[in-house]
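Here the complex is missing a single protein chain, while all its other protein chains stay put.
As written, the chains take the letters A, B and C, and residue 1 is the first residue of each chain.
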Amino acid sequence: MRPFYCHNAPRSSLVMAKLFAKIWRTGIVTEPLSIEAGRTLDLARRIEDRTRRLLGRALAIRQVDAGSCNGCEIEIAALPNPIYDCERFGIHFVASPRHADLLLVTGPVTRNMEVPLRKTWEATPDPKLVVSIGDCAHDCGVFRGGYGVSGPVASVIPVDAHVPGCPPEPADILAGILKALDRLPEPGSRADSRTGSTASRR
Amino acid sequence: MIGAGGGATGLGAILVEVLQGLLALLLAPGIVGLVRFIKARLQGRRGAPPWQPYRELAKLFGKEMVVSRNASWIFGVAPYVVFASTLAVALLVPMLAAPLPIDRAGDLIVVVYLLLLGTFAIGLAGLDPGSAFGGMGSSRALTIAALAEPTIALAVFALAVPAGSTNLGRIVARAIEDPGGALSPGHLMALAALFIVMLAEAGRLPVDNPATHLELTMIHEAMILEYSGRSLALLEWAAFLKFFVFLSLLANLGLPWGVALNPGASAVLVAAAILIVKVALLAAAVAVLETRLAKLRLFRVPELLSVSFLLALLAITSSFLVE
Amino acid sequence: MFLLLMLAAYAAGAVTALALPPARGRRPAAACLALGALAGAVAGARVVITGQPVGWELPSSLPGLALLLELDPLGGFFLCLIGLVVLPAAIYAPDYLASPAAPDAAGGAHAADGGRVAGALTALFILSMSLVVAAGNVFTFLLCWEGMAVCSLLLVVGDGATEERRGAGRWYAGMAHAGFLLIAACLLLLAARTSGGAFADIRGASYGLGTGARNAMFLMALFGFGSKAGLVPLQGWLPRAHPAAPSHVSALMSGAMLKLGLYGFLRVVFDLLGGGPPWWGGLALALGIISALYGVLYALLERDLKRLLAYSSIENLGLIFMGAGLGLVFHGAGRGDLAALALLASLFHAFNHAAFKGLLFMGAGSVVRATGTRDLEAMGGLIKRMPWTAACTLVGAMAIAALPPLNGFASEWLLFQSLMAGVGVAGPLFAVAMAMSVGALALTGGLAAACFVKAFGITFLALPRGRAAAEAAESPRLMRLAMLIPAAACVLLGILAPSFGRFTAAALAAVPWLDPSSASFRLDAGFEVRDGFGRIAPAVLALLLLGSAAAAWGAVRLLASRRRRVGETWGCGRIGQTSRMEYTAAAFAEPLLRVFGDLLRPTRDLTIEFHPESKYFVRSIGYRTRVRAWLEEDLAGAIRRLLRPLGGSGRLIQSGSVHLYIAYVFAALLAFLLLARWM
Partner (left out) sequence: MSVEIFTTVMTLASSLVLLAGIAILWRRSLPAYIHAFARQSFFIVVAVLVLAARERDRELVLVALLMFALKVVFMPAALRRVQRHVGADADVRPYVNTPVSLAIAGILTLVAYAVAQPVVALSHLPTRGGMPLALASVFVGLFIVASRRSALSQIVGFLVMENGIALLAVLATYGVPLIVELGVFLDVLLGFLVMQVFVYRIRDAFETTDVDRLRSLRH
C-alpha cells in the first residue's frame, strides 16, 4: 500500500480516513522532559523577576546562527517537533527579532556575523534574553583562533544563559531555556504526568 | 420591518452591543488558541493550552516597542485603524441577537469595505519602514484582497436577495425563519464560497500559513514583521478578532439557531453560550482542514479564488434561475 | 444674481490674467476665479434647492443662434460640482505656476509670455465649462462645448515643447473632435424639428421621432459624450492629456470636464430623448463595466503618477456610467423608482469623484513640483518632507478606494444597491447579469484599493528613491489650503452622505419622468434603499470607527507598556538600508500583472550581466516589464491606417492660399443656400 503522502496516490477520502486513523493510532508522542536535562545550564547573570514574569509563559525565540557548523541548528530544529514540542511551554520561534523575546545564538561569532548579531540584538524589544547554545558559542570551540572568528557570543552581546554541549541535545536546550526562566517542571508535576498518560495510548 | 421595530431600545440595546463587543474581543484569542491546540494534537504534540494567545497578548502589551526611524506616523496609526475597523465589524455582525441595535448603521457591504479599510491600512504600514518584506507582504495581501472581493460581493448578493436585505440582521433572521432556505444549494454554495474567502482573508491555510517563519512564503506575517510590543499586540488581536468574526458570521448564516430574535437578557445569554459552541465546532473543523492541507503556491491562490467565485456564481444561478 | 456674478468673475479672471504681468496678475486672477466658483456653486445650489430654473437670453436676429442660458436643477448640480473643483484649483494655481521646478506647468513662469495666455485660457476654460451646464439651447451648448474643448486642448499642448505634449494634443484633438462631430450631429438632428433649438422645445418634439432615428441619436450621444468621459474604447486621450497638462488643469479636466460627458449624456438621453429601450442602458452599463475594469487595471500597473490618476479617472467614469446605464435600463423596464436610485448613485459618484480626483491631481502636482518627476520609482519618503500634501493625498486615496466612512464608499454602496435592485426587474438571466456586474464592481473596488496603496505607499512612504525626492520641500501655504478644501469635502460628503444625497435627489427632479416622490430610497439619518433592502448610516459608522479607535488607544495608553525606542528597519542584520532594497511600484503590481497576464500581455525583459571570468557570479540583473496599452494603441493604429488615404485626398484642397479658402467658404455658403431653397 502506498503511504498517504506518496505523490501518485489518489487523495481519496479513504486515504484521508487512513491519515486520521494513523493520527489516532499514533497518539501523542511528546516526551516528558527528562530529569537530567537542564542540569548543564550556566546562568551568566540573574534574570530579573519582572522579565521572568513577563516572558515566563509566552516566549518567542529568534534563532541566530552566528557562524555555527549547523550541528546546533539541527538540534534546535528538533524543538518544535512532536517529540520535544516546545510549544507546550508556550515557546515558539518567530521570523523577526521585533517579535522575539529571546535570542538563541549558536556558533562562534564570525567577523561577518558580528554586526548582524549586534543589530539583531538591537532590533529586539526589551525585556529580552540571550541564550547561547553549544560550546562554540561559549569559547569558540574548535574554531578558536580562526582568522574568520571574531570571538564568543558574550564578546558581542550580553549573554544571559548558556547551554553547553557539542551539540547539546534538544531536551537540554529546552530545559536550559526553561531553567533560565525558572520554569522547569518538577519531575512528576502535572504537566509531566499528563504527558506520560497520553503518550501511553500508543 | 425588522430592525425598525424589532430592535431593542435604549440601555438594553447598548448593553447587547457592549456584551457582543466584549465577547468577541475576549473570545477571539481563545478560538485561535483552540485551533492551534487541536492542530497540535493532530500532529501528535501536546501543544500549548488554548489560552496561550492571551498570554502572548499580555506579554506583547508589556513589552517595549521598537520603531524604525524610517517609518512615519502611518506606521503608528495603522494598528489602531486595523483594530478599530475589525472591532466595528465585530459590532455589526449579528453574533448574539438579530437584528442588532446598530444593524441600521451598516450592512454586509459595509462589513466588506471595513475589512478592506484594515487591509489598506496594514498594506500602507507594510510599505512604510522601507523593508522589502513589508512591501512583499503588502503587495500580496492586496492582491489577494482584491481578488477575493468579487467572490464576497457575489456571496453577499446570493445571501441578500433571498433574504430581501443586505443588512445582516435580516439575513440571519431569515435563515432562522426559513430553515429550508438555509439548506438550499444556493445558500450552501454561497457559504462554501464565503468559507474559502474567509480562509484567504483571515490568512489561514491553504492561502497563508499562520505559523510560517519563512519570509518568502509569508503574507500577513511579512507586513507585520516590523511591528513589536503593543502595536504588534493590537495587530495580532485584530487578526484573531477577524478570524472570530468570520467564523461567527459563517456559523450564524449556516446554523442560525440560537441567535436571539428578541433581545431579552436570558435569550442573549443563551445565544452567547450557543455561539461559543458553534464557533468552537467551526474552529475544530478549520483545524482538521489545516491538518490535511498544504499551503498553495502563491500563484495557485488566484485559482482557488476563482473556484470560490465560481461557487458564488453557481449559488446565484441556482437561487435565481430555478423557478 | 449669482449666475451673472459668476460669469463676470470668470471673465474678469481672464482679463486680469491677460492684462497684468504674471507675477502680479496671478493672484488677482485666481481670486476672481475663486469668487466665480463660489458664486457658481451658490447659484447652482439655489437652483437645485428651490427647483426653480433661472434663465437669461441674449437674443440674436438669426434663428437658432441665440445665446440662451437656462440653469435647471441638473445643470445646477453640475455647476456646484464645477465650483467644488474650480475653487481649490484657483487657489492652487498661483503658487504652483510660480514655481520654476514644475516641469509640467505649461504656461508657468518659464513660458515665453510668462503664462499670461495660459492663465486667460484657464479662465475661459472654466467659463465655458460653466456655460455648458447652463446652456438652454443647442447652439449655446455646442458653442461652449467646443470652447471648452479648444481651451483645454491649448492648455494640454501648452508651448508644445515636448513630444509628449504634442502627442497628447494630437490624441486629445482627435478624440475631442470626433466626439464633437457626433454630439453636434445628434443635437442638430434633434434641433432640426424645432424652430430655435431650445432644449425646452426639443423635449416636447423628441417623442415623435422614429425608433431608428432615436437609436441613432442615442448611439451618437453615447459615443460622443463617452469620448469626453473617457469610456472604453474612446479612452485613449485621457492617459496622455492629463499628465501633459499642468496639474491644476488636470484637476479641472479630470475633476470637472469629464463629468460634463455624463452631464451631456444625461441631458440628451434622459432629458431630451426621454429615455429609451432597455438595451440602451445595457450598452451603457456594459461600456461602464469595461471602462471601470480597464481603467483600474492599467492604473495599477502605471508608474507615472499622473497617468495612474488618469487611468483611475477612466475607472471612475466607468462606475458613473454604470449607474447612468442602469438608470436607463430601469426606466426602459418601467421602474422609474429604481432608475432614480441608480441615477442618484451615478450623480453622487460623479460629485465624489470631482472631490477626490481634483484633490489627488493637486497632490500629484505638489509632488511633481517638489521632485521634478512623475515617476513613482523615483519617489518615496515624501510624507516626512511634505506632511500636509501627504495627509491630504491620503484622504483622497482612501476616498477613491471607497473606504468607509469617506465619500467614495457612500456612492459605491448606492451603486451596489442599485445593481442588486436589478434582480427582480427583467427576468432571471438579467438577474445573473446584475450579479456579474456586482462582481465586476467589487473587483474594481478591490483593485482600486491595491492601486492606491501602491500610489500612496510608493510615493510617500519608505526611503526616498532619488535625490530629488530626498530634497523635496513642502508646498506653499496656499497650495496646502487648496488641497485641504477637497480633503474636507471628501470627509464631509462621506459622513453627511444622506444630507448630500437629498441634495443630489433634488437635482434629479430635472429629469421629467423621474418622480423623486416615488423613488426607492429614503434619506434621513442614513440611507435606506428599497424599504429596508439596504440601510447604512455613515455618521454612525464614523462614530463607531472613531469610538473603537479611541477606546483601543485609551486602553493601550492606560494598560500597556509605554516604552518606545527608535531603531533601524529590520533587514536581517544587513549593514545599511538603502532605497534600492525597497519594493518598487512595478514589484508591487507584479502579482496582479501575472494574474491578469492574458489580458494585459506584458513583455518582460530580463538582462543578466555575468562576471567576465565566471558565469556563476553575476554583476547585475535587470528586470524590465512593459505593459503596452494595446487596446488604445491598436485601435488608434487601425483608425490611422483607415484615415491616412482620406487625409491624403484631403490635402488636395489644402493649398495654403487664403483666397482659395475664402472661395471655399463662399462656395459652401452658396451650396447651403441652394440646398435650403430646394429642399
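In this text, a contact is a pair of C-beta atoms (placed from the backbone, for glycine too) under 8 Å apart; a residue touches a chain by one contact, two chains touch by 3 or more.
As the structure is a computational prediction, the values presented were derived from the model and not from experiment.
Interface note: of B:70, B:212, B:248 or B:317, the residue touching the hidden chain in the full complex is B:317. When the missing chain is restored to the complex, the residue among B:13, B:188, B:267 or B:284 that touches it is B:188.
Across the entire complex, the residue among C:217, C:284, C:432 or C:627 in touch with the chain not shown is C:432.
In the full complex, subunit B touches the omitted chain through residues 180, 183-185, 188-189, 302-303, 306-307, 309-311, 313-314, 317-318, 321-323. Residues of subunit C in touch with the missing chain: 428-429, 432, 595, 598.
Please note the rule applied: only the chains that are shown with their structure count from here on.
For the pairs A-C and A-B, the larger set of C-beta contacts lies at A-B. Centroids of subunit A and subunit B (each the mean of its C-alpha atoms) stand 33 Å apart.
Multi-chain contact residues of subunit A, defined as those touching 2 or more other chains: 96, 98, 123, 125-126. Residue positions of subunit B with contacts to 2 or more other chains are 62-66, 225-226, 229. Partner subunit C is touched in their complex by these residues of subunit B: 1-4, 61-74, 80-81, 83-85, 87-88, 91-92, 102-107, 109-110, 112-114, 116-117, 119-120, 123-124, 127-132, 134-136, 138-140, 142-143, 145-154, 156-158, 160-161, 164-167, 170, 225-226, 229-230, 233-234, 298-299, 302, 309, 312-313, 316-317, 320-321, 323.
Within the complex, the subunit C residues that touch subunit B are 380-381, 383-384, 390, 394, 398, 401-404, 409, 412-413, 416-417, 420, 423, 428-429, 431-432, 435-436, 438-443, 445-447, 449-450, 452-454, 456-458, 460-463, 526, 531-537, 540-541, 544-546, 548-549, 551-553, 556, 559-561, 563-571, 577, 579, 581-583, 587-592, 594-595. Listed in rising order, the residues of subunit C touching subunit A in the complex are 563, 565, 567-568, 570, 572-575.
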